[in-house]
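Only one protein chain is missing; all other protein chains are in place.
Chain IDs A, B, C, D and E follow the sequence of writing; residue 1 opens each chain.
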């Protein structure tokens, strides 16, 4: 169950409200790299957790923390929208700074939400539940979480750079720090799950003798000229999961030519297909 | 640029067509764990690659291979739909096997595509371009790729288990093997990028002294009862990126209470808000 | 069945075409507060209406009127796009008014629709059928309609304020008036359905003795500090449906700790979960 | 900020797991009438609240409670998926009960989530952020909330009826009770905001003399035969907002015929349009 | 402007309600081949029509007719849902016909809409405004319309075949006839626009000497083995627009190798990319 208080996890100050920056911050709220996604992702993973209880507990902790991050970002958006231009009058557009701001704003911040944050990204595309990854496989989920915190921290550093408002820079430097921790946190679980050799290939509960093992560690090149292998780590040496050696092979179409035959008359293609 | 031939990368046989299994295979085509996603993801990452050329080259290779995977899966769907029931006549429904098949089918395989594969998942939800992750940060992208191949292999093993058709099991054991390789492949890049200590926190080009470092390696517990730390690796010992020590702290609302003041009259709230 | 003539319900004049305002108007066409939504919502409610025929009849009337509103808005968009800038030449951008207009435009009004309205909102997000609410419960649907006309009138007043074009202001003052009527109209149905005491809780056909009545009129506070009740009407006095008294209670987790046990081996989690 | 504990708000028991019912429960999680929607809707309204502080506080309370509802529903889904069929073997389909269950299941509960809840509705359509309504107008938002709790309670009663599992019926009777309270709660705010006469037309801060008042209280009939008025409350008597009288009028196209002229050559229509 | 009466354009009878068929009919309402799409498509094309007025007038006529088609289909869905199973009780599932029906139903027809039609397709995917094509080019739009009526008639014939209810077969044979007319109707406009030679390439207002004409009539083969040309009409003889001759050529990568250089440090890639 969940509880709240009336305070923010960290301070959120805006010295010079900037509606174009409000729009950029929306990416960190409702975007695929954003906080609604990680919040729901960690909580859904917790709620569906089977196996060792400690992972469920930990996912609950951090999922709950992310709620507070959405709250701070929504506050930051509202503060950046204070005093935003709400009409398209010519004299305003004629001022090039206001004109630039108006171009970078989301008009729906004026006409739909009345100067508040929305559950959308920086293009106004709504948050989408398909982004909430929970596979039932703990290791796959941890990679989804590392990935989310990596793209999330990249986003936060770019937002940090886009603004010169000291309050916003301070706030973002807090989010960036939390992303540092969360990257480390999910990596710590991966270590507990046995690192590369213990974990991979994911899922490690599927018996590898059931896969077509001659293709399991081969880098297949589709290059039409049959170029020699680039010298990446992925074409030679032991595989990362320690179970075999990488090889390099050219792509071969061993599957033959497919032939679906004539069309089923009951599907009402054209007569020529029957 | 791209080329093709008329053959499949691996053989695709179906002994007993099963339209309910055709529907399940759609997840591997148009789902978030599916092949359209990885195909476009690797290619968009290649097309936007800046920095060392070898990663661009390698992403092109595997993105192109994934095209062939979509092709095989589409063929498998079409073959599983051969002879599918196309009407709801009572005598058919009365046969419990046919009835079960009809329940598990996607009706759009009959009425929309005429017994062919579609660019949708197992719920008929269309493929969505937001799933194509390319962040401009190579390490973040590699984690996105490991994650995609991990959930992808989990999906493929579940499909393998769902069918007892020998042709389909054989085909899926090929896809499972390729997912093994691709997990290893992206992990090999991560090794080249410096492993945990060299790579993290991602992006490693952001100067860490700009983040609020007192929060960078702290596991923050939001548990209302202030429970002692669970004994996970993430609350003690060196951080995974080797840059600090994990600590355990209780959540504190240091941000004070937000106050957005009265509503802007120009936003037409209710009079009571002004 | 439906009929049309070639005229508009109200006059639509634009003195100074403004492509940025054309973009704002799209919210009233294809947005969640827009006219496609109310049009389809009222018509779907009519087409599925069971029970007293007069509500079906009335929903048909207003659903049909809303078609005419979409038509006028689409005309207003096209007129606002007359003479819009169609290229990105530097000399144009150098004019700050044109630059501001270009920033506020939807580029798809030039490159996709050729200076015509589209079935999208002000962010270019397409109209979505999920917004069409018809629950089969007349009272719930009427609240959905009051809500749609309330957010719709808020939107229209903000659009009215955003423009200083006399033709557009006149046109919007007509839409605002119709929203006034439609709010009143759906409220009139709610009165007929018995006002708060007769109608609530919705659905009133579910026997209340089947619900966990000790929780039915309790304001549950999740505040972590157990703050005393705020003095809102919702914590004391008779409930709005006249069936009980409001109480104030602190949240209690009476449900115990969930335990989903080990993972099903058939779901291919990691070995550690089995 | 937010906190959690490890217990559920109410008990969630499942005696006979039923994967088809698990699928139905998803509507209450990720559907437009579901709990993710109300949770985010109340919290976003709180985070953007301007004006009297007590509404912000109250929205935080109930938004936080809804988190716990998602949690219980996710648990209920996972429990209903225990022992679900994971393959399409003929002998299983041949059992008509299993066959029916398989037809009613979401295959992604097996192949994507590994027997856990997802952020989708009963058709597998992902949760969509556009459903999170926060208009910046308190009265409009309260109607959105009444509407959400009304369709939500209708949904919960139908789920209650769809199952004969005593644990599920008990759990749903709790949710139904909370929906009763929440309907009453938002209605209490509406009373505080002045009831119909004080509140309407929403927004009440827009001066009504700016609207085309001759159309503000007229029921406009589009019926092609000019049928006499149906005897609804909405065609006669005082308007619900107490500001005028309802009238009944036939639709008239006073707007003239629109003429957009020739196509702009720069838009590359066909020559015939230029 | 629009008007209505209370009758249907054609009779809609259902002798044996079938909720699985109700679900199939949804494709013709809210699917990409469905009637909401053509209705809005023709009306948006009309509302944005520039150039000869007669096309606008005609689009209005048929767009309005399509409204009546949605109405009939929504009625057919509601009638097919009469008496539908609303619970998952075992004794029902044990009857294989009921079991099959339950598998083929959309559960949201019970729990969300209360046995009414919704604005979704046969997978429950909501109608999407992106499907409403209006390009501002009359010829392109007419092809979009021919295509919509072609896939629409294919859908209707498959629905006709899926049912053995005489009322439904009769109703669908009406829709199929209207699709015949509408295919012919849009083709008639294409004839007026000058047939292939006058119309193509679309847009015919772009001067062809501005295109890279050496590639304008060449069939480019990407086959990796350089197979000889298949003997299709598209590799030889006069081009369909009468402006040149078809040729057959092998794909050549004349564009050189792209090189995006190093990553911009301001974009926070990994150090290795800079």
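Keep this in mind: a contact is a pair of C-beta atoms (placed from the backbone, for glycine too) under 8 Å apart; a residue touches a chain by one contact, two chains touch by 3 or more.
What you see is a predicted model, and the numbers here were worked out from it, not measured in a lab.
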Task: Hidden-chain contact residue, picked from the options E:20, E:36, E:70 or E:125 - done: E:125
- [ ] Could you tell me which of C:32, C:139, C:224 or C:263 touches the chain that is not displayed?
- [x] C:139
Task: Those residues of subunit E which, in the complete complex, touch the missing chain - done: 3, 5-12, 32-33, 54, 57-58, 61-62, 64-65, 68, 72, 75, 78-79, 82-83, 86, 110, 114-115, 125, 128, 130-131, 133, 135-137, 139-140, 143-144, 146-147, 150-151, 153-154, 157, 160, 170, 173-174, 176-181, 183-185, 187-189, 191-192, 196, 200-203, 206, 208, 210-224, 230-234, 239-241, 246, 251-258, 260, 263-264, 266-269
TODO: Would you write out the residues of subunit A that touch the absent chain, in ascending order?
DONE: 18, 20-21, 23-24, 27, 31-33, 96-97, 99-104, 121-125, 154-155, 158-159, 161-164, 222-225, 251, 253, 255, 258-265, 267-274
TODO: Spell out the interface residues on subunit D facing the chain that's missing from view.
DONE: 154, 157-158, 161, 224, 266-268
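Criterion: only the chains that are shown with their structure count from here on.
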- [ ] Indicate whether more than half of the residue numbers at the subunit B-subunit C interface occur in both copies; give same if so and different if not.
- [x] same
Open item on the list: Can you tell me which pair among B-D, C-D or A-D shares over half of its residue-numbered contact pairs with C-E?
Closed with: A-D
- [ ] Measure off the straight-line distance from the CA centroid of subunit B to the CA centroid of subunit E, and report it in whole Å.
- [x] 29
Open item on the list: So the centre of each chain is just the mean of its C-alpha atoms; given that, what is the distance between subunit A and subunit B in Å?
Closed with: 10
Task: Distance between the centres, which are taken as Cα means, of subunit E and subunit A, whole angstrom - done: 32
Task: subunit E: positions in contact with at least two other chains - done: 1-6, 47-48, 96, 99-100, 102-104, 112, 114, 120, 123-126, 136-137, 154, 158, 161, 224, 267-268
